[in-house]
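A protein chain is absent from this complex, but the other protein chains hold their places.
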Amino acid sequence: MRLHSKVIGAALCVASIVAPLAACGGSRSQQMDGMIISYQASEPQNPLIPGDTNETGGGHVIDMLFAGLIGYDKDGNVVNEVAKSITPENGNKRYRVVLNDDWTFDDGTKVTAESFTRAWSYTANATNAQMNASFFASIKGYDALQKSGVASDAQLPGLTVVSETEFTIDLTEASATFPTMLGGEAFFPLPDSFYDDPAAFGSHPIGDGPYKFDSWTHNQNILVRRNDTYHGNFPARNDGINFVIYTDADTAYSDVQAGNLDLLDNIPSSSSVTFQYDPTVQAVNNPGSVLQTFTFPNDMDHFGDDEEGHLRRQAVSMAINRETLCKKILGGTATPATDFLSPVIPGYSDSLDGADVLTYDPDKAKELWAEADAINPWDNDTDVLKFSYNADNPSAKSIYDAVAHYVSNSLGIRAVTNPVSTFAEYRQEITDRKLKTAFRTGWQPDYPAADNYLVQLYDSAAADGNGANDGDYKSPEFDKLMDKAAAAPTIGEANEYYQQGEEILLNDLPAVPLFYQNAAIVSAQGVHNVETNWKNMPVLQDVTKDME
Amino acid sequence: MTSQTPDTTASQACASAPLAGQERYVAPLDETPLQQVDSIDESQPASSMWAEAWRTLRRNPLFIVSAVLIVLVLLVAFFPSLFAKGDPNYCDLEHSLDPAGPGHPFGYDLMGCDVYTRTVYGTRASLSVGVLTTILVVIVGGLIGALAGYFGGWVDAVLSRITDIFYAIPLLLGAIVVLQMFRTSESIWKVVFVLALFGWVSVARITRGSVMEAKNLEFNTASEALGLSRIKNLFRHVIPNSLAPVIVVATTSLGTYIVSEATLSFLGIGLPSTMVSWGGDISAAQSLLRVAPSVLFWPSLALAITVLSFIMMGDAVRDALDPKSRTL
Partner (left out) sequence: MGRYLLRRVLQMIPVIIGTTLLIYALVFALPGDPVKAMFGEKPVNDAVAAQIRAEYNLDKPFIVQYLLFLKNALTLDFGNTFSGRPVIDVIGDAFPITIRLALMAFVFEGVFGVIFGIIAGLKKGKWYDSVILIVSLLLISVPTFVTGFVGQYLFGVKWQILPVTAGRNPGFIDLLLPACVLGSVSMAYIIRLTRTEVASNKTADYVRTARAKGMSNRKVTMRHILRNSLIPVVTYLGADLGSLMGGAMITERIFNIQGIGNTLWQGILRGEATLVVSIVTLLVFVFVVCNLVVDLLYAVLDPRIRYE
C-alpha cells in the first residue's frame, strides 16, 4: 500500500538525519540529456487536461504539448496548424473546418475531426466539470449541456462531423472573430485514449504539439521533450523544456543569477528596479498583453454610472501619474495604459478620442472633481474612496498604495486601500457584488482579439454574473457597437467598431486602465533567442543555450 | 550556625585556658555577646517582597537604562508630533527611494514617504500590539497554567489537552480566519486578539512547569502543614515563586508579538493598511533589501531597540524578584 511505503520512507529519512540525506524523498531520477531549457513555473492547479486548464501553471505546459486548429505567432497573428481551412458560411453563423490529414498524437493515432468534436463536447458538458466549459457558450446546443444529469458523453449538437477531415460548427449568433478563439487551450484535440481514463491522462497527457510529455514530479518539475513528428509552424529548436516549480519569485530569480535556472518571466518586485542592469543575467522587457485596471461598481456611492460618477471616475483617473507609477513601483516592467486593449493585440490604438483621460493632469482632475461636487457634494469628513485588492498578489499592495496616495494628493480627499487577504475571498466578494469600493481587476486575454477584452468585460450580456463584467456596466450604445463588430465581414472592420466602443468606455470609465504588464523575461548567461509573445511568455520553442 | 558536637564542654574549657602550644585565639564571651536568634529589629520598616524588589531595582543599572528607553519609546508613542513634524501618510512617488537629505534624515521609502516620520508614528501601533497582547497572554495563560500545574489530576489533564489543541493549530491558519471575522474593524484589537488567542499557550506551559516545580518546594509543604488553604497557598507562595520564568517569557514575547504583527503584515493580514506600524513598514521594505537596505534598516532598528529595552527590564525585574540570584 502506498501509505505504508511513504510512512516508512519518512521514518528512514528521520533515522538517517546525519547520513546522506539526498537519497531520501522521491528519488525519481530524470535524465536531463541534451539541450533542455529550464523555465520557472508553478504547480498546475488542475490535471493536465486542456479543457480543464485555466491558469498559467498548467496552461504553459499544455500549450507546448498540444496543437489546435490554429496557432498564434508571437505577435498574435493567426496561422493554421491542424486546420487546412476555416471558412465562414451563412453570414458568420456557421464555420466549415477542413483538416490536414497528416497530424498524429504522440501515441501514433491520427488527429481527426472527431478528435476535436468529441473533446469540445466533453469540455462543454457540465457533467464533466471542466473549467473551460464556458468557451463553447457560443456554439449551438451549449445550454442543453449545462443541465444536471446530462450523460457525460452527450455531444454538442452544433458540431457536425462531415468526414474524417471535415466538420462544421454552428453558432447561436453571428461572430466574425470566432475563429481567432480556436487556438486556445479549450479547443485543443484529444486522442481516443483520453476517454478511457481521464484521470490517468491528466497526469500523463498525450498531445499533438511541438513537445511530448515526459514526467511530472509534483511540486518539483514537469519535463517535456521535443516531438520529432511535429511539423507545424512552431517546431522546437531545443531538446526539451523543464518546467521548474517555484512558489516564490525571489527564489527563482536568485537561481537565474546563480545559473541554476535558464528562464524566468515573473520578475520579483525586489528586483524589478534592477534586473535590466543586473550583470549576472540577461533581460528582455517588451509591452505585453495583460491589462491592469481598477473597476468601479455601477452602484458605488458617488461613483455610479451617471453624470456625477463619470466625472469623479475621470478625475480619479487623471489624478494618477501612470508614468511614474510604472517607473518607480514597477521598475519599468509595465507600460502606461492608453486604451482598453493592449499594444500587442490587433485593434490597439494609442490615439483614441478621449484617451487624455488616462494622462496625469492634477489640475484638470480637480476641476472635474469640483464639477461633480456641484451635482452632489462629497463630504471629506465622512466620505472615503477605497481601493480593494487581494493581498496575496505580490505587487498589488505597492501599486494601490501609490494609487491611493496620488488620489489623495491630487484631489485632496481621503483615499485608502482595502486589502482582502486571499484571492478566493476577493473573488467571492466580487461575484457576490459585496464590494462597494473601487477594486483591482486584471485581464489576461484567452486569445489575441479585441472582443476578448471588450465583450467579455463590458458587454451587458456579461454583466450580472453572466460573464466577467464585474462592475455590471451597461451601455446600450456600447452593446450595439459590439454586435456590429461581431457581424462585420472582416477583422479590420470589426476593429473599427471595437475602437468606437472603446471611446464610449473612455468617457464612462467602468474601469480605469492603469498599465499594460510588460513581458519581462530574465535569462541566465549563455541562453539565446529569448523573445516574447502576446501571452507575455518567452517563445519557448525558439530558446537555445550554450552547451558545455 | 555551628554544629553541636558532643565535646562542647571540653572545647569551652579549652577556650578559657589555652593549653601550651595552642595558638588559636578565641574571643572571650563578653566581647561578643550572645544574640537572641529570633529577635526583630523594630527600628527597620516592615519589609515586603515587592518593596525589597523595588529597592534592588533602583540600584540596578540595567533597570535604569531600560526604564529610560521605555519612557522614551512611550513618549514617542503618545506624542509622535513632538518628534516628527510631517504627516506620515503624505507620500510623493516623485521622491521614491530618494536618499537622506536635510529634514529627512532616514530618506524615503518606495512610496516616497519620509522614513523618519513613519518610524516615529509607527511606534504607537506596534507598541500597543506588543503591550496589550502581553497583558492578555499573561493573565489568561498564567492563570490556566498555574491551575493546571498546581492542582494536577483531571484539571491538569483537561487544561493541558486544551492547550495542546491551541498549540497545534498553526498561527497563520487561525489568524487568517479570525482576522476575517473582524475584517471590517479598523482597530488594532483584532490583531491583539489573534496573537493572544494563539500566544497564551506558551505562557501557560511555562507557568505550569514552574508551578509544578514550585509546589514541591519545602516552604509549600510547610505552609500547607500550617493549615493554609490550597488556593491561598497558590496565590501567596506558589505563584510568586514561579513568576521569574513567566516574566522572562512575557518580556521576550512582547517583542515577538510586535514581530508577529510584522509577519501578519507580510502575509497581508496585519493591522489595517491605514495604520502606520513598524511591522507594516518592515514587511513592505523587505522586498527592497537589495535595492535600498536603509528603508528596511530604520524601522527594524526601532523595533529591535524597543524589544531590547523590554527584555532588559524583564531581566532586571526577575533579578529583583528572585532573592536567590541577587547575590550575583
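All chains are identified by letter, namely A and B, in their written order; residue positions are counted from 1 within each chain.
Basically, contacts are C-beta pairs under 8 Å (C-beta built on N, C-alpha and C of every residue); 3 or more make two chains touch, one makes a residue touch a chain.
Computed from a prediction, not measured in an experiment: that's the story for all the values here.
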Check: Per the definition of touch given earlier, which of A:Asn80, A:Gln146 or A:Asn376 contacts the omitted chain?
Finding: A:Gln146
Check: Of B:Val115, B:Ala244, B:Val295 or B:Ala316, which one is in contact with the hidden chain?
Finding: B:Ala244
Note to self: For a quick check of understanding: of A:Asp192, A:Glu371, A:Glu425 or A:Asp483, which residue touches the chain that isn't displayed?
What the structure shows: A:Glu425
Notebook entry, point to check: Among A:Thr441, A:Ser475, A:Gln517 or A:Asn536, which residue is in contact with the omitted chain in the full complex?
Noted result: A:Thr441
Item checked: Touching residues (missing chain, whole complex) on chain B -> 157, 160-161, 164-165, 167-174, 176-177, 180-181, 183, 202, 205-206, 209-210, 212-213, 216, 244-245, 248-249, 252, 255-256, 259, 262-263, 266, 279, 282-283, 286, 289-290, 296, 300, 303-304, 306-308, 311, 318, 322, 324-325, 327-328
Margin query: If the hidden chain were put back, which residues of chain A would touch it?
Written below: 2-3, 6-7, 9-10, 13-14, 17-18, 20-22, 24-27, 43-47, 54-55, 126-131, 133-134, 146-148, 199, 202-203, 217-221, 244-248, 250-252, 254-255, 257-258, 260, 392, 422-429, 431, 441-444, 446, 456, 462, 465-468
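The criterion applied here is as follows: only the chains that are shown with their structure count from here on.
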Checklist line | Centre-to-centre distance between chain B and chain A (centres being mean Cα positions), rounded to whole Å | finding: 52
Note to self: Under the stated contact criterion, what part of chain B meets chain A in this complex?
What the structure shows: 89-94, 96-97, 110-112, 176, 179-180, 183, 267-269, 273-274, 284, 286-291
Margin query: Help me check something: in the complex, which residues belonging to chain A touch chain B?
Written below: 250, 268-271, 273-274, 321, 324-325, 328-329, 391-392, 397-398, 401-402, 405-406, 408-409, 416-422, 425
